[in-house]
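Only one protein chain is missing; all other protein chains are in place.
Here is subunit A:
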Amino acid sequence: MTPARFAYARPTTLEEALGILARGGEEAAPLAGGQSLMPMMAMRVARPALLVDLNRVAGLDAIALEGGVLRIGAMARHAAVLAHPLVAAEAPLLPRALEEVAHPAIRNRGTLGGSLALADPAAELPACMVALDATIVLASAGGERRVPAADFFQGLYATARRSDELLLRVEIPRAAGWTPWFAEVARRRGDYALAGLAVMARCTAGRIVEARLGFCGVEAAPRRLPAVEAALVAGEDAASRLPALLEPLGSAEAPAGYRLHLAQVLLRRATEALHAAA
């Protein structure tokens, strides 16, 4: 378990980083918190020829509210996002989900951007970004590019990020009057989720009038499920729609049928809780 040979660059500015990344092409990998990439390299599952360490690039971890939009820098550590008062106020879904992300030591190093860029199917944050209707802001030497979260996650470890791009930040629109809900099922606390669900719902007069949701650990990537969201708003049994819609992953410890069952359990729990809160 030692990484294959790789070259290493440690830029200190964004421009420098983007230049190195552009020259490195497909063989270059940005290194953020390293909580997934380093073990994958140690197992030689990931074999980048060039590792571009972003930890000395200043200014990528800012958390700020600008024009009613919460901006979280890609290099913000999970622990920092979890503890930030602006996040608690503007996107309370995130701290709920982050409490389920691994363990404190990992949250101290792992970053928001790293998690989104890796797009592990079990990761919590991609599902949250979909439910939050966040925008992923990417940068390359050619400039910035904005991608809605629902379009960013494209499959198993696959995103809309081009190899010459870096995640700069996410932008989360203000969601006054929306209620967040997050839960996941895991064999052990801090494990990869067998199934997780992030929901944002707008409720008035005791009913859900608008909803956005994203599953993690169920399908290859989180996505909006308009029919399910519509069923939630219509007060119908949304969970019963899932078997026809979801394409759950299967594994040795969690067969596909079990993941589907858990997705339904979570959606029913979410519906019940949101109605109770409405």
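We adopt the following convention: a residue touches a chain if its C-beta (ideal position, glycine included) is under 8 Å from a C-beta of that chain, and two chains touch if they have at least 3 such contacts; residues count from 1.
Note that in this section contacts and distances are computed from a predicted model.
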item	value
Chain excluded from display, named as in UniProt, from "Heme exporter protein B", "Carbon monoxide dehydrogenase", "Lactate utilization protein C" or "Sugar ABC transporter substrate-binding protein"	"Carbon monoxide dehydrogenase"
Residue in contact with the excluded chain [from A:Ala176, A:Ala205, A:Ala252 or A:Ala276]	A:Ala252
Touching the absent chain when the full complex is considered, from A:Val185, A:Ala221 or A:Leu274	A:Val185
Interface residues of subunit A (partner: the chain not displayed)	1-5, 43-44, 185, 187-192, 252-253, 255, 257-258, 261-262, 265, 269
